[in-house]
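Of the protein chains in this complex, all but one are displayed in their positions.
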Amino acid sequence: MKKLIRLILKLVRTAVIAGVVGFVLTFTIYMTNAENKLIYDYVRPFLTKHYDKQARDRRI
Amino acid sequence: MHDLKYTLYFETLLEEPCNELVKQALEEGDIALGYNCYYIPETLLNLPGCFSSRLRAPNCSATPIGDYYLTNRNCPYTRAILERAVEGSYNYLSSLFGAEACSAMERMEEHFEQIAPVKHEPFVTTIIDAPLKSDQAALTYYRNELRDKVVAKVRELGVDTSDDALRAAIDDHNEVSRIITEIGDFRKLDNPPVTGYEFHLIQLVSEVCPHRLILPYLRETLEEIKARKPDATPAFRARVVLCGSEIDDPEFTKLLEFCGALVVADRYCFGSVPSREQIEILEGETPFEAITRHYLQTNLCARFMSEEKIDQRTDVLEALVKEYKADGVIVESMKFCEFWSYEKVLASHILSRERDIPTCQIEKDYTLTGAGQLRTRFQAFVEGLEIKKLEAAGKGVRS
Partner (left out) sequence: MKKEIISFIDQKLQKYDPVWMAENGAGGQRTRYRDDGSGIARYREWRGVEDTFQDYVSWLKNVGYMGAMVAKDPVKIMKGIWEYRWMGSFLGSFAFVDRIFEGYRGRELDIANIHGNAIVRILTLRIGLILHNDARLGGGEMTDKMIGLDETIPPLFTAGFPTLNAEPMQTMPEFVVCDVDQHLDPYYIDVAESYGLAPDVCSRCSAETGVAIDDAFPVFGKLVLSTNQPCNASEATSMFQRRRFHQKGIEDYPFVFAMQHNTKNGNDYSKEELRQAIQKIEEVYGVKYDWDALFKAAKNMNHQNRIELEKWEIFATPYSPLSGISESLYKLVEWALVNGHDAYFNEVDDKVIEILRQAVRDQYLPYKGKTRHRAFLWGPSAMYYTDFPTWTQNCWGINIVLNMDSTMGHNMINTEDPEQALTDLALFSEKGVMRHHAVGGWDNVNAVWEWAKRLNCDMVICNDNVACKGMNGVHALLEEQAEAFGFHFLFLPHDLEDCRTIPRAEIRKAVNDYMSIVMGEEPLDPTLVDFDDAEAW
């Protein structure tokens, strides 16, 4: 029984820690606007370069 | 070639919408019914006691009022028509029968109702909804619209719209068309006795003058052309089909011909293709049904969306090139014209890439403001056609 309670507590603790870490992480990303900065400064320029090099079947 | 007897007279008739023959018909008790677009069958307006008047805005060099109402980013033809309406050029009309063929045209026609520029009593404006396909449902819709918004209104103006009257209108249409087609057919000859400019004049007067009054001049002109001797050496270096939107200024054709290209076929709004084909009454059809079927079938407007109509547009051009032995096609679009902007690109692509017909695309204003640029384009195109012919001749192949 004790083992079970310990396991549940462990799970709860892990969930709480994961929740807190998850919250801190995602909230930090959210508040610092990190995902938009990453996409704007790095991802999109990389993709645009790729799109500009693409050979497309252009015709009417 | 010497000038045709009536060249100058026809030019004069095209100087003003309310020309000498229009005035004469009005004095004789006829009423004038205005329209702008091929979707409105001219034949329905040429009944006993009335005549059709396709609206042009000759010599309209500036359109401040048109710009005010429609903005200067809109179709210059519609701005010019509205300008002339406000100036009083159409005060002889009893009606404007419009078609919602394009937004610009529709808005311009609405202004005939909203600001009542035409000072004539009575004056009615109606706008039909023009179908975009030519199947049975579209034909039914077209007929309903014409019945309710054109024929019914013409009747309200005191005109006989009976089957007999419509049959007489078809006869009248067929007679005008027969003469113009016969004149136009001379352009198929290697050295035609009629120029594109002259033909343009003839076609235009047939659209803006009462038929019963212009017919004697057309008949006489036909006889004159039959007997006319063309110059031994043609003045033209290439033969072209002219295709596009509203081209109602013969000076444009003249400009083109000055550059060395004879316009052998006119496939544009105000041109004879379509408009001068014979109307047949099929078995079981009423004259109204025959007219409406004919106009929907022959209509080559760039706005039709159904496959058979899209194909018809380029097929007709290709057929004209063959029939009139043209060296190339000039596809014109008017500034701010949505339909012809697209059609110009598409038709040029299909003709030049898929059917091997040299094509030149141009964009122009309603008036000939950009004549210098156009001249350069035309000259280059004509030279290109000449080179192509020479190359083909060198290889022993006719282009």
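Note that the chains are named A and B in the order they appear, and that numbering of residues resets to 1 at the start of each chain.
The rule is simple: a residue touches a chain if its C-beta (ideal position, glycine included) is under 8 Å from a C-beta of that chain, and two chains touch if they have at least 3 such contacts.
Predicted, not measured: the structure shown is a model, and the values here were computed from it.
**Student:** Among B:T7, B:N91, B:T181 or B:S306, which one is in touch with the chain left out?
**Tutor:** Touches the omitted chain: B:S306.
**Student:** Going by the contact rule already stated, which one of B:I127, B:L320 or B:L385 would touch the omitted chain in the full complex?
**Tutor:** Of all options in B:I127, B:L320 or B:L385, contact with the hidden chain holds for B:I127.
**Student:** Taking the full complex into account, find the residue in B:Y6, B:Y38 or B:Y69 that is in contact with the omitted chain.
**Tutor:** Of all options in B:Y6, B:Y38 or B:Y69, contact with the hidden chain holds for B:Y69.
**Student:** For chain B, which residues touch the unseen chain?
**Tutor:** Spelled out for chain B, the touching residues are 68-71, 73-75, 78, 100, 102-104, 106-108, 110-111, 113-115, 127, 129-133, 137-138, 140-141, 144-145, 148, 302-303, 305-307, 310, 333, 335-336, 338-339, 341-346, 348-349, 361, 363.
**Student:** For the chain that got dropped from the picture, name the residues of chain A it touches.
**Tutor:** 26-27, 30-33, 35-37, 39-41, 43-44, 47-48, 50-51, 54, 56-60
One rule holds for everything that comes next: only the chains that are shown with their structure count from here on.
**Student:** Counting in whole Å, what is the centre-to-centre distance of chain A and chain B, each centre being its mean C-alpha position?
**Tutor:** 64
**Student:** Which chain A residues qualify as touching chain B in the complex?
**Tutor:** Listed in rising order, the residues of chain A that touch chain B are 60.
**Student:** So in the complex, the part of chain B that touches chain A is made up of which residues?
**Tutor:** Result: residues 345-346, 349 of chain B touch chain A.
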